[in-house]
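Up next, subunit A:
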Amino acid sequence: MPFFYENRQIVTPGDLLAEGDCLAGHNTYKSDAKIYASRLGLVQYKGRLVQVVALNTFYVPSVGDQVIGKITEVNLHGWSVDINSPYIANLKASEALSRPFKPQRDELSEILDVGDLILAKVTAFDRTRDPSLTIREPDLGKITQGQIVGVSPAKIPRIIGRKGSMISMLKKETRCNITVGQNGLIIITGRNREDERIALLAIQKIEQEAHTSGLTDRVTEMVRKERGDV
Partner candidate 1 sequence: MSSIMISRIRQKQIAQLITSGKRLDGRGLVDYRPIQIETGIIVKAEGSARVRLGKTEVLVGIKIGLGEPFSDRPNEGVLTVNSEFVPLASPEFEAGPPGEESMELARVVDRGVRESKAIDLEKLCIIPRKKVFVVFVDIYVLNHDGNLIDASALATLAALMNTKVFRYEVKDGEVEIKPGFVALPIKNFPIAVTFAVISGKLVVDPWLDEEEVMDARLTISFDRDGRVCAVQKGGTGTLFPEQIIEAANITKEKAEELRKLVVKS
Partner candidate 2 sequence: MSQKIVLVNEEGIRTDGRKLNELRPIKLEVGILSNADGSAYIEQGKNRILAAVYGPREVHPRHLALPDRAILQCRYHMAPFSVEERKPPQPSRREVELSKVIREALEPAIFLDKFPRTSIDLFIEVLQADGGTRGAGVTVASLALADAGIPMRDLVAACAAGKVGAHLVLDLNDIEDKEGEADVPVAYMLNSNAVALLQMDGLLTIEEFKRAIDLALDGCKQIYALQKEALKAKYIAIKEEAEEGVEEE
C-alpha cells in the first residue's frame, strides 16, 4: 500500500497520495485505484483511509450543524438567511416562533429584520433544495451582542480542537463566551472590549497557523502574554 507523502505534509490538488487498496476520504478522489488530493491541505494517512485536511474551504451545510447567519430578506412565510455558503438558507416562520402566526409581513420583520444575526441549526439540505434552518431550540435565536469574526470554515475544527480542548482553553484564558458556527462565523462576548480583543487575536492566530504543530501551547502563551499574566 504505497503512500507517497509523509503524514501532515502539504499537498496540492492533483497530487498522487496513495495507490492500491485505500479509501478516499475528505478532499481526495479515487481514479483507477489511485488516490489524489482535490484540495490544498495536509495529507493524513489513517490506516487504509487517506484524507486531506484542507487549508481553505467554503461552507457546505450539513444537517445538524450550528451556524451563524444574517437575515437578507423578509419573505411571506419566513426569512432568507446568508450563512456564508454557496446556498442561501431559509428560515420558516414556524421554525422561529413557538406559537402559530398569521402571515403578515409586518409581524415577521418585527421578529427578525434584514441585517439581524442569528444562531441557528441546519435542519435540512440536499442537492435539490436550499438549506433550511431552525432557531426553535434553546440557546438559538437572535444574536444581540458580541463581536463577530469570520474564518475559513476549514479552520473551525482547529478552533474547537480535539475534544474541544482549544475552545475550552480560549474561553478560560480570555474569560469570553465564544460561540462557534460550523460555517466559519464566530461570536465573541466578553466582559470588556480588551478581553474580546485578545480572544479575536487568538482566533486569528489559530486561523493563520492551523496547519502547524504545537499550536495550542503557542496560543495559550500568546493570550497569557497579552493579558499580562506571564
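Selection criteria: all candidates are chains of the complex that A comes from, given by their letters.
Some observations on this one:
Following the convention adopted for this analysis, contacts are C-beta pairs under 8 Å (C-beta built on N, C-alpha and C of every residue); 3 or more make two chains touch, one makes a residue touch a chain; residues count from 1.
Just so we're clear, the structure is a prediction, and the values are computed from it rather than from any experiment.
Only one option in 1 or 2 touches subunit A in this complex, and it is number 2. If you check the complex, the residues on subunit A that touch candidate 2 are 10, 12-16, 27, 29, 31, 36, 38-40, 54-58, 60, 86-88, 127-128, 152, 154, 208-209, 211-218.
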